[in-house]
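Of the protein chains in this complex, all but one are displayed in their positions.
As written, the chain order gives the labels A, B and C, with residue 1 at the start of each chain.
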Amino acid sequence: MNSAILLISCSDQKGITAAIADFIYKNGGNIEHADQHIDYQTNTFFMRVQWSLGDFKIPGDSIKDSFLPLAENFSMAWSLHFDSDRPRVAIFVSRHTHCLQEILIKHSQNYLPCEIPLIVSNHSDASRNAKEFNIPFYEYSKNPKNKIEVEKKEMELLRREKIELIVLARYSQILTGQFVGAYPNRIINIHHSFLPAFIGSNPYGQAWSRGVKIIGATSHYVTEQLDAGPIIEQDTARVWHRNTLDDLKREGQDLERTVLSRALRLHLERKILTYNNKTVVFD
Amino acid sequence: MNSAILLISCSDQKGITAAIADFIYKNGGNIEHADQHIDYQTNTFFMRVQWSLGDFKIPGDSIKDSFLPLAENFSMAWSLHFDSDRPRVAIFVSRHTHCLQEILIKHSQNYLPCEIPLIVSNHSDASRNAKEFNIPFYEYSKNPKNKIEVEKKEMELLRREKIELIVLARYSQILTGQFVGAYPNRIINIHHSFLPAFIGSNPYGQAWSRGVKIIGATSHYVTEQLDAGPIIEQDTARVWHRNTLDDLKREGQDLERTVLSRALRLHLERKILTYNNKTVVFD
Amino acid sequence: MNSAILLISCSDQKGITAAIADFIYKNGGNIEHADQHIDYQTNTFFMRVQWSLGDFKIPGDSIKDSFLPLAENFSMAWSLHFDSDRPRVAIFVSRHTHCLQEILIKHSQNYLPCEIPLIVSNHSDASRNAKEFNIPFYEYSKNPKNKIEVEKKEMELLRREKIELIVLARYSQILTGQFVGAYPNRIINIHHSFLPAFIGSNPYGQAWSRGVKIIGATSHYVTEQLDAGPIIEQDTARVWHRNTLDDLKREGQDLERTVLSRALRLHLERKILTYNNKTVVFD
Partner (left out) sequence: MNSAILLISCSDQKGITAAIADFIYKNGGNIEHADQHIDYQTNTFFMRVQWSLGDFKIPGDSIKDSFLPLAENFSMAWSLHFDSDRPRVAIFVSRHTHCLQEILIKHSQNYLPCEIPLIVSNHSDASRNAKEFNIPFYEYSKNPKNKIEVEKKEMELLRREKIELIVLARYSQILTGQFVGAYPNRIINIHHSFLPAFIGSNPYGQAWSRGVKIIGATSHYVTEQLDAGPIIEQDTARVWHRNTLDDLKREGQDLERTVLSRALRLHLERKILTYNNKTVVFD
């Protein structure tokens, strides 16, 4: 356990930074990173602060209790993390495996600080990738009839495996409101367009028909409304008349894998706060 | 008159390129640029070819007649231009003058091969710019009641001034179908978003509310359907949580002026063909 | 005078943030922006903090004295600024006026918080721009023989006009070490390449000969070594074989003006710290 990370939001008031910095300093911590932001429209204060625990007098499992009075004093919404945390992440994928593959490779290179104890799919295609990286693979076919029942199984599996975060790495099934509601700001999706353009299915087909000169990819937290959750990261690439629909899909895959793995890393490094269906990303 | 430019589209067939290249060669022309494209979905052939007229045996004003039999043989849609053409362009603008300013500056630097005999506005703000560059300025206030009547005046002015192309450089009024119909593929608009996201008014406000991480600008030909015509050029820029709505507007202005002046230049250089509500841009 | 800005650097130690935040809070200030960075290679701490002066108990002209003990305690290098400051900026330009023009336009739109009391040039081309914006214009021809003497005149002018910052907006003359030494981190240059590629004269010619697929522009503080000072901002654009050298120059101008005006704005907003011939840019 090397350093602690606090994510904080509250109404902006005088003295917040002083109180937090004082808390850390008085207890022997050294601030390694600190970033803050005020949204003046809503008068909301956001902060991410990370400090070394080397000389910190409060043991890791007591920090929450020690910080609580200060947090209550400012009516903070807050969460405490440690950079040694290894959140347990489940990857959901359908037939396109390029995003899964990217995550598994970057994970194996220690670029993504998490555990990946399971992969779920409604198809068998990704079983090859799961096998290559020795990760248990669960194939659950879904159709309109068995959807509710299968989701129950999936949620049970997620609970059993103590999954903290779900990554939809090109997962083609829409999750029910019940499923989504159980993981607020803990399901990350990649959508293969620059949202809010081309919501829903076949965004490359839509983009190609519209004749856009730029394609994009968007990673966002999943909410009940389709492709409308808080955007974490986006990127775009130029296309032109010579690009066929297949070219768009192929070029787009490179965007998708990059955008999703960046978003996942930002989440795992505890750099994201959400409010008003938007994100503050302290990178 | 230095070189001629042919823009051609027709059903793809054997021998088109050979026939055109032969026509140019037999008459003493030397091809300076040639670009072609086949859309395999619709089996449509597109070509832009430019050749020097120095030794060309056919006088400029007879080329059309000489080329006609060949064009009819392949059932071409086609147009002939000369790089010495200086199309007469009218700029329409409302209160935001940054796009107008960019066009006037780039025009004064000989970057935009056209004449700009008039500027039309529903406000007085741009009169200063018009004056600086010695361009006649027409202020026509518009409201729902007088719209039809004012458009009549505008169209009369455009006819009288032999305007070939209209540029909407942040013009806030929606043109009627009658006006648009009179200038097919000859009205270029700049929309301050990456279309098709954020159609209609206040796109930066929409973008800010949606929490996008990328903003954009789109230049397109105007059709009767709002912000839905063939896209000529787009560009994007990254934004983040620290950017206020005003930042987005300001950053966006730099995108808008660049995208619109690029689109205008492409049109003036006769590099754009349209089909199926899309563009082929031979740059 | 709405808010104060502190720029700080010192050896990293515990308690710096706490001490600064406490200083602001105890005296009734509310932090509006705060950003910090630690360079772990050199163990250097950097901070930019901005707070509202509305309820601040210390008058603006006493803040320096009040902060001094704290600064000495941590052996800080530091400077205090106010967001109401309007630094006096001199623009030096030669024959290419696009960067000057951009600065003057953005300045007139209140995008650049400064005064521009004078423009200096070794040519007459920019006198037109100076006149348009009612700014005194000083033409000083330079040649190897009169250089020292002319620089003396220029430096006298700068002193008389209390110039704080000099912007070389495509100024083709190399300044002497004496001149540069008089304005450490207070001369901003735009170089028309992605430094450190293509140092010196004719960078577009060099780029075209090398056959690069990307061109760039770099804004940096001027040091005695040519084109080798701390880089503030860079940007790049794609080019290809069809682009002539003239195209590169023209496309490059759009990059240059954007990069230079961004760098200038960052400096004016007191967002830049320098160390080890690099910059920390708290944007």
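Just so it is clear, a residue touches a chain if its C-beta (ideal position, glycine included) is under 8 Å from a C-beta of that chain, and two chains touch if they have at least 3 such contacts.
Model, not experiment: these values are computed from the prediction.
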Among A:N30, A:T44 or A:Q101, residue touching the chain not depicted: A:Q101
Sites on subunit A contacted by the missing partner chain, in the whole complex: 101, 105, 111, 132, 242, 250, 254, 258, 283
In subunit B, positions touching the absent partner: 12-18, 20-22, 24-26, 28-36, 38
Interface residues of subunit C (partner: the chain not displayed): 37, 39-40, 194-198, 210-214, 216, 230-236, 240-242, 244, 276-281
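Keep in mind that, in the parts below, only the chains that are shown with their structure count from here on.
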Length of the line joining the C-alpha centres of subunit A and subunit B, rounded to whole Å: 41
Centroid distance [mean C-alpha coordinates] between subunit C and subunit B, Å: 37
Sequence positions of subunit A contacting 2 or more other chains: none
